[in-house]
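One structure is given below, encoded as structure tokens.
Removed from the display is one protein chain of the complex; every other protein chain stays in position.
And then chain A:
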Amino acid sequence: MTVPTILRLKIDRFRGLKTVDWRPSAGLNLILGGGDVGKTTILDAVALLLSPVNPANLPDTDFYGRAINEGFSIEAVLSLPATIGIHSQLKPAWPWDWNGAEAIAPSLEGDAPADSKPVYRVRVRGTEDLELYYEILQPDGSADHFPVALRRQFGLVRLGGDDRNDRDLRLVQGSALDRLLSDKGLRSRMASTLADHAIKDELAVDAKASLVDLDKAFGVRSLPTGLDLQITGGQGASIASMVGLTAQRGTMTLPLASWGAGTRRLAALAIAEQNQGETPITVVDEVERGLEPYRQRVLMEKLQEMPTQAFVTTHSPATISAAAKATLWYVDHAGQIGEIKGKVTEQHRARDPELFLSRIAIVAEGATECGAVQALIGRALGGALAPHGVHVCDGGGHEFTLGLLQALAKSRLRFGGFVDEEGKHADSWKALEVGLGSLLFRWEKGCIEEEIVAAIADDKLEELVIDPTGEKTGTRFWTLAMRLGIDAKDMASIRAAAGDGLKALILEAALGKVPDGKESEKKAYRSQSQSWFKTVAGGQELIDKMFGLGLWPTFKPRLLPFCNAVRGAVGLEGLSDLGA
């Protein structure tokens, strides 16, 4: 079944968005991005384009930079089911052909397409007269009216960010409740019932007298007389729009609008869902609003289950981790939208959703690198990372990290990387380096352990082995002794037994190398690395030792640019050096 789907959305000069050209997915589109980048504006644009009413006023703030004379435009290429009624309009709406990227006017030129898929182009324009024009764009270049009756057929469901907005819980024209009850005669019946109500009888004595006096005064001036008070309706809100859903709360009947934001939103969605056979485009701003993480998950499950196309913004890790079937989009500061896609990002949605919510994410190759980045950037920022919006993510190994970084490069997310040199995928890393500059840090020779052990002076090796917490020192000496085949676990004995090979020995133990002929004890040898630096704490320890053992000047030329790139990404100036 075809459900109404926006295949392409073009926004020009609407509010804070200068230009957006976006091809959203079918189903759930989860839109991420920092504050004030225009996520909500994108939702508002969709809502305005498919608005079931003719908006009453058009503020000049809807125009980019308030430049009214240049107008704004919101255009969508839509795939529509026949039931929406695009074909029952007075004038025929002619289909365009969707080639997967854009709407093409059918033509005899070129080769015949193997397949054609009908789509329609609709647009709303704000003009310099502060008027809105709703248009269906025809393949002949003309524009026909895109009437409110047709827009109403879309049944747009909108759960806005505005706390006071409860239009879907009211009988506002085109609201979910209005469509559900679809009682066309109600408005006129209500009007006549209300008109019968004798308001005059309820007036206080003085007020009644004033009305009688006014009636006399009218008579004197030959104005109409026989004055009475009735509900007459008027400009602005219709009588029906003042009718809203109420519910029992304890012993009281209260408007549903007085419940919390989360309940109101779930209620509005439930009403929309009750409209059988309808598959409205759904727009939800800040889906987490008013909902505990478990109810966010319930709502996300619901939205992903529905066949409808939905546009949802969020800042919530719980929402992202529940969005396994959604398409993730990231809006950057220029209002550009990029897709976060690929298997590797899907795993991180569930495991580490904050990757997508931070100001800048640093993907580190493994636990050691995570720890190292935290310690290093902590020094660069002079404190904790989180308040600056810097998030460090474990890439899960060299290959996965490369894949994740490549996927992120296609989105508009801001990110960096901290990885080893394993002598593989040189071209891919080079390409990433071009895009990321100093935000991507790669060791020159192997991994962090290799670099630091290689740089350290022989007389400081013991300090390297000693765990500052004291916990692992003994184990580390033991791993060295057993690799040497000696019983004594003191530094002097080990140094004597290892001779010139001490550095190499430490490195083998720290990296968990399996010596030749010991393949049967592979596990035991490998796990030794855990007691050295292959943990987050181990990575932090390495950086602390880099500074503590006076190695920083050696590494500074390479690491300082990385630190400053991260500082730059969060709006801080570069430093000339890091303090010890």
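The criterion applied here is as follows: contacts are C-beta pairs under 8 Å (C-beta built on N, C-alpha and C of every residue); 3 or more make two chains touch, one makes a residue touch a chain; residues count from 1.
Please note the rule applied: contacts and distances are computed from a predicted model.
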Name of the absent chain as recorded in UniProt (options "Phenylalanine--tRNA ligase alpha subunit", "DNA 3'-5' helicase II", "Peptidase A2 domain-containing protein" or "ABC transporter ATP-binding protein"): "DNA 3'-5' helicase II"
Which of A:112, A:220, A:252 or A:426 contacts the chain that the document leaves out: A:112
Contacts of chain A with the absent chain, listed as residue ranges: 82, 87-88, 90, 92-95, 97, 105-109, 112-113, 116-118, 138-141
